[in-house]
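Notes to accompany the following structure.
Omission of a single protein chain aside, the complex is shown with its protein chains in their original locations.
Coming up: subunit A.
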Amino acid sequence: MRRFLISALAGFALGSSAVAAEQVKVALTQIVAHPALDAVRKGVEDALAQAGYRQGENLKYTYLSAQGNISTATQIARQFAGNQPDVIVAIATPSAQTMLSATQDIPIVFSAVSDPVEAGLVKSLDRPGGNVTGVSDRSPVAGHLKLLREIKPDIRKLGYLYNAAEANSVSTLKLLQTLAAEQGIEIVPSAAARSSEVQMATRALIGKVDMIYVPTDNTIIAVLEGASNAAAESQTPLFTADPSSIGRGPFAAQGISYYDAGVETGRLAVRILNGEKPADIAVVTPPARDVFIDLRAAKAMGVDIPQSVLDRATRIIKE
């Protein structure tokens, strides 16, 4: 028995070390489990699989969520820095920032960060410089304004629904205000600090605006049904920059797909595993080609979609 145990242990030790020699280590963290961020993670995992990396065979993959808690994120960052993986994937700005403060030598690939330069992650989008590169999910705000004016040419006041604690939403608000002012549109912001307040924040816009714009804000997107219901009650059209949210109440959506952003992120991680340096890899911003329209919601919100928009819509949910 004893001999069997020893040989089994020895075999296990040899076996695992033999596998470990060929394994690459990828560690992934995200600030919170949430549909859009989960889609990014799925994209990363699929991209790794496409490149031939299999968990347990040639890949040791670790995933940890900070559960929305910044001190947990810091703890995860320290743990990852200690484990010395070959590449770290950090999803959303707070995760990327805490990861960067924990290590300046392990390559970090961020994703779902709107403004990597302002967040202090990279020196410039073209030449990041340090141990960090990644995928930016900056919304095509100018394109959104153009689309909304095409749908509702007399738009004067646009409501902006967001969580003021989310850096991405605040930087998008600033950009939107600048661009809208040039076109004579006033932005009316309304903020919710947590998901249970989203309905109230939406109702605060009722009667004050011609349309409501929902950015890729984690808090609002997570409970978009509540915001859409409140908007539909008063026939206020609600648009979102998150295309994966179409069908949940907004009449239209245009933006980058989080899953596609995740696949791009995974490809960057693979390039680094193949020996490239993050400092030389430009930040990727996936294009937002797709326009999604929900005719059921458009009817409920009292908005007519012009034929020109319907003609170029990639996906239409019929009444």
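Everything that follows uses one rule, which is that a residue touches a chain if its C-beta (ideal position, glycine included) is under 8 Å from a C-beta of that chain, and two chains touch if they have at least 3 such contacts; residues count from 1.
Here is the rule we go by: contacts and distances are computed from a predicted model.
> Which protein name, taken from UniProt, belongs to the chain you can't see among "Thiamine pyrimidine synthase", "Branched-chain amino acid transport protein", "Aspartate carbamoyltransferase" or "Alpha/beta hydrolase"?
"Branched-chain amino acid transport protein"
> Among A:43, A:226, A:255 or A:286, which one is in touch with the chain left out?
Here the residue in touch with the unshown chain is A:226.
> For the chain left off this view, which of A:33, A:49, A:181 or A:282 is in contact with it?
Touching the chain that is not displayed is residue A:33.
> Which subunit A residues would touch the chain omitted from the figure, given the whole complex?
Subunit A touches the missing chain through residues 32-35, 38, 67-68, 162, 164, 188-191, 193-201, 203-204, 206-207, 219, 222-226, 228-230, 233-234, 247-249, 296-297.
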